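Every protein chain except one is present and positioned as in the full complex.
Presenting chain A:
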Amino acid sequence: MTSVLYDAPGPRARRRNAALAAVFVALLGLLAWWVWRTMDDKGQLKWALWQPFTTSEAWTTYLLPGLGNTLKAAALAMVIALPLGAALGLARLSDHRWVRVPAGVVVEFFRSLPVLLLMLFANEFYARSTGVGSEDRPLYAVVTGLVLYNASVLAEVVRAGVLALPRGQAEAAYGIGLRKGQTMVSILLPQAVAVMLPAIVSQLVVIVKDTALGGVMIGYAELLTARSTLAANYANVVPSFIVVGVVFILVNFALTSFAGWLEGRLRRSRRSTGAVVGVQDAEELNPAEIRGGFGTGAGGGGV
């Protein structure tokens, strides 16, 4: 599509593009120069501030435990949210109105709430009504908030995955005499799970990003909190932000690439019959109204 918007450049267009590129480089250069100079003025470029990251201490004492906690909360949230989401998604597909409607209400309700609200509420709830010790409470609250939100997002993924299968699959299953439950468990779900994998993996990116919220707002000792203890120790605000940002980018980029690779592999293999619910679709799932018209209300995941 890109190349359709403009002709192959002639001599004049080439000159103009070169001029535009030059102006753009100049602007970026100006920005980079300003950033460099300000950092120099504030002493943020001093090697003493960057040097800690070359030692093992900064990593083993601060960053790696923080990253470990980030990944722990994300993994726990995913492991708990997945079965819960699957149950909710299947409930939404039920033929019985009294199962379908409540499940729909629960899903739409939790999808329309900010994760932070759920975390704050869970934190206070655990503090007042349960015996969870104050050491474990942040982890519990972060995971609870993430589970409530992501289970409802995953419910939509599961629903979309089952709906994306060709109708013939269910019809053939009924045709050979399987009951509804048997059709779902032995025919539809196995195919849908394979199809949903990329979307599930890319939801992990959202979960990893949301753990940072638990760090700032309810004191969970994850990567961003580790950064502030580290910066308090070495007084390297900007370098520590850059390093932590890069770590987040690497983790999430690895997850995104893995999801893309899975999607490509699934599209190429013929084992499954349905369309693949891809990374892109997962982002569009939250949508108000997407192609097939699943999802009715507030969503906006992936963001």
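Following the convention adopted for this analysis, a contact is a pair of C-beta atoms (placed from the backbone, for glycine too) under 8 Å apart; a residue touches a chain by one contact, two chains touch by 3 or more; residues count from 1.
In this section, contacts and distances are computed from a predicted model.
*Asks:* One chain of this complex is missing from the view, so tell me which of "Phosphoribosylformylglycinamidine synthase subunit PurQ", "Tetrathionate reductase subunit B", "Carboxymuconolactone decarboxylase-like domain-containing protein" or "Glutamate ABC transporter permease" is its UniProt name.
*Replies:* "Glutamate ABC transporter permease"
*Asks:* Which residue from A:V99, A:L113 or A:L178 sits in contact with the chain not drawn here?
*Replies:* Answer from the full complex: A:L113 touches the omitted chain.
*Asks:* If the missing chain were put back, which residues of chain A would it touch?
*Replies:* 1-2, 4-7, 9, 13, 17, 20-21, 24-25, 28, 35, 38-39, 42, 44, 108-109, 112-117, 120-121, 124-125, 128-129, 205, 208-213, 215-217, 224, 237-238, 241, 244-245, 248-249, 252-253, 256, 280, 283-284, 286-290, 296-303
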